[in-house]
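Missing here: one protein chain of the complex. Every other protein chain is in place.
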Amino acid sequence: MTTFAASSWNFDVPGAPVEVLLFALFAALAIFGALRVVTASDPFVSALSLLFNFVSLGALYLMLGQAFVAISQILVYAGAVVVLFLFVIAYLGDRRELAADAVRARALRPFALLGVLALMVTLVAVVITADFPKLAELHDTAAGFGFGSPQAIGETFLGTYVLAFEVTSLVLLVAAIGGIVLGLTGRARHDRLRKLMQTRSADQQKRLHESEERKLKSERGVGTT
Amino acid sequence: MELSTLAWIAYLAPLVGVLAIALGGTRLGARTAGIVSCLAIFVAFVASIGALLKWESMDDEGHGVVTTAWTWLSAGTFRVPFELLVDPLSIWMLLVVTGVGFLIHVYSVGYMAGDPQFNRFMAYLNLFVFSMLTLVLAGNFVLLLVGWGLVGMASYLLIGFWHDRPSAVIAAKKAFIVNAIGDVTIMLAIFLIFRETGVLSFGPVFEQLPGAVSTDGGKAFLICLLLLGGAFAKSAQLPLHTWLPDAMEGPTPVSALIHAATMVTAGVYAVARLHPVFDLSHQAQILIFMTGGVTLLVAGFTALAQTDIKRVIAYSTMSQIGYMFIAAGMGAYGAAMFHLATHAFFKALLFLGAGIVIHALADEQDIRTMGGLRKHMPKTYGLFLVATLALSGVIPFAGFFSKDEILNFALAGGEVYGAWAYATYAMAVLGAILTGIYSFRLLFLVFHGDESELVQQYGRGEVMHHGHATNEHGEAPRTMFWPVAILGLLTVVGGWIAIPGLFAVPHDFLHGAEAAPTREALEAAEFVPAEQWLLALTVGLGCAVVGIGLAWMIWGSGAWSGMRSRFPRFERVFQRAFGFDAAYDTVFVRPAQAIAEGVRSTDEVVTLPMLEEIEIATRDSGRGFGRMQTGLVRTYAFATAIGMLAIIVAFLWIEA
Partner (left out) sequence: MSVAVDWYVGLSAVLFSIGAAGVLLRRNALVVLLSIEIMLNAGNLALVAFSRTHAQHDGQVFAIVVMAIAASEVVVGLGIVVALSHMRRELDTDELAELHG
């Protein structure tokens, strides 16, 4: 269907073998971690393997000259996400998957495997055929900040993409509230939700209190007569 | 104040009244609602008088002032502004509508007192006045049509005001449907006018239409005919008159305001307003006055045999509008508008007087149960007598001057229109005799003769209404009596603004309101007004006297009372109003019902099973698609992955 143009395939090894070796190392680590995540039967192992993947990606970001993203990657993913996963796995205890023949979508397995393989082949084919530009020379920003520095990213983030920044922070807020709501259970859930939703002024609380007292009194009155 | 400002105040005041009462809802007491609605019309009336004075003080001999609020519709070069046209004709109508309207509003406060839906009634009345003012102030055809439709709607709402009475609902529907026929023909006429001229404002149309269509040509006649469809439907002329007698199902003030004084005369106003269009077609003019003549005879004969007090007056209204159409058709627009105004006075008076009688007898409307009321209601009798004399055309009451002027023009019109005009003159004279007979028949049957059982009960204070004896406040409450008294005064003096040979205020005011051919013919014949007036007046007065005399012999003194049942065959025809309703029932209503029945059965046989099939197919296919929703996340993810894969492959394909 399509003839792959092999000419676009840049692979200039001779210049700096150290970089190539580092790339090969971290790429291999990342793939290894990812494969372990998918294949490990114990979720605990999966979560720990993900750490490999995250850290090696962080290293790759550094090699691309992007210090801030690399540090965010380590902090957010390795520091927060993986730890959160480990907490939850520890909390839930040992919950293995059901046996493969006991599940509903048994027939899916071969098709899924085939589909994933096709996806990988296609994506790699796209990368191979695509004509990517050479790496551009790095310049300091107008304000004199280096490429990938927090200042330079801050300039872009709070300038051009300030709306995305605001929306993202809103999503984080909603997620935080959602996490709390989902985490509540039973009686606690009911009470806490009520408290969250019924934030009253002192005046309102007073009136509520009075009406409840009245109700109690009238109930007692009914009881005695 | 500017003339245009006064016109806008007069136009919008009733709308303010509607909104105030409608939005006030139940928070507004009946008393407040009554005051608000009367005040709204009073403001409009005062502004109308202001407009009259302003116009008189302007020495501008122009064709009126056009005042535009905003551009209403706009498409390419097509523009319809929301514009009012203020000229003598619209000021004349403003005065009649708001003046008579105000008196009837005050009367309604008394008449409708105690009705649980009082506020709604007053809001509808205000809405009607607003609609009528839209009609008479419209500065272009579109706004005229809007006013035309609005008065039809207001009339529908008011006829069917007592919507728990099936007969009222049917009558309201009938009035609306017949009027809708007229609305449609007017709309078609507007389309034609727009196609010929490309404009819709009155001024430009009147300028360009004579150049666009040939005089006395087919196109001119078609436009006039379609416009007349609307005018005849609204003014209850043959053959679109059948709704008016039924419209008497509405409360009596409604009959007085809408179905006597204002809305039903809109057709006459339209002919006068659009006279440059009708001047283009001789045949259309002949059609107008012939229709008027035939209608006045048919209505006059019908009125002779009716037994419902309001129906008699309704047929009389049809007949009097026939006179107005005769004048308008002859090109004597001033005479038509003059009769329109005097008719508004004495016919409103007649209706309101009838309303007092109906009120006193606790909603009894059959004149066969009445008789001898004169002793118990002397004031009402006096006012009713004044109105009846004016209606018959007895000097010096208003109807005398206006009707005999029309007779005069009908005679003079022979110079222009030949035999048609003479035939119409003959019909008008016969109609004048008939008017004397039927109007005094009503008077004699209700107020003279022996006291009937019902009237005796009334005298003893035994007729009860809303839990009160109806004679506990004398003949009528004050709010009902005084408007009637003022109308009585107007009926006496209203005609004196045009004394033949001395002065003619309507003609001078409605400057240039005669059609060119009529005016030229009258001048060419070296027509001496005073002499011919004298002849016409004598004939008119003679007819009235003959008619009254006949009525007196048959129903008054009882000398010829045998005549009452001498002609049973004619009586049957008159009672059935020449069978128009029965004919329409056979020709239109029954076939329509049959078609509706056919559609319904087709519905059952064809449409419903088809819908059932569609329903089954939808349900089954829904079930099929529902099976795709496995609820398993992985199958969804798989579908997503395959879809993404397909998109990537498609992109590669396009690239290659």
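As written, the chains take the letters A and B, and residue 1 is the first residue of each chain.
By definition in this document, a contact is a pair of C-beta atoms (placed from the backbone, for glycine too) under 8 Å apart; a residue touches a chain by one contact, two chains touch by 3 or more.
Keep in mind that this is a model prediction, so the values were computed, not measured.
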| item | value |
| --- | --- |
| Subunit A residues that touch the omitted chain in the full complex | 8-13, 15-17, 19-20, 23, 27, 30-31, 34-35, 37-38, 40, 43, 46-47, 50, 53-54, 57, 60-61, 63-66, 68-69, 72-73, 76-77, 80-81, 84-85, 88-89, 91-92, 95-98, 103-105, 108-109, 112-113, 115-116, 119-120, 123-124, 126-128, 130, 132-139, 141, 147-148, 152-153, 155-157, 160-161, 164-165, 168-169, 171-172, 174-176, 178-179, 181-183, 185 |
| For subunit B, residues in touch with the removed chain | 625-634, 637-638, 641 |
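Just so it is clear, only the chains that are shown with their structure count from here on.
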| item | value |
| --- | --- |
| Whole-Å gap separating subunit A and subunit B, where each centre is the average of the chain's CA atoms | 77 |
| Subunit B to subunit A touching residues, read off their complex | 630, 632, 634-635, 638, 641-642, 644-645, 648-649, 652-653, 655-656 |
| Residues on subunit A engaged by subunit B in the complex (per definition of touch) | 1-3, 104-105, 108, 111-112, 115-116, 118-119, 122-123, 125-126, 129 |
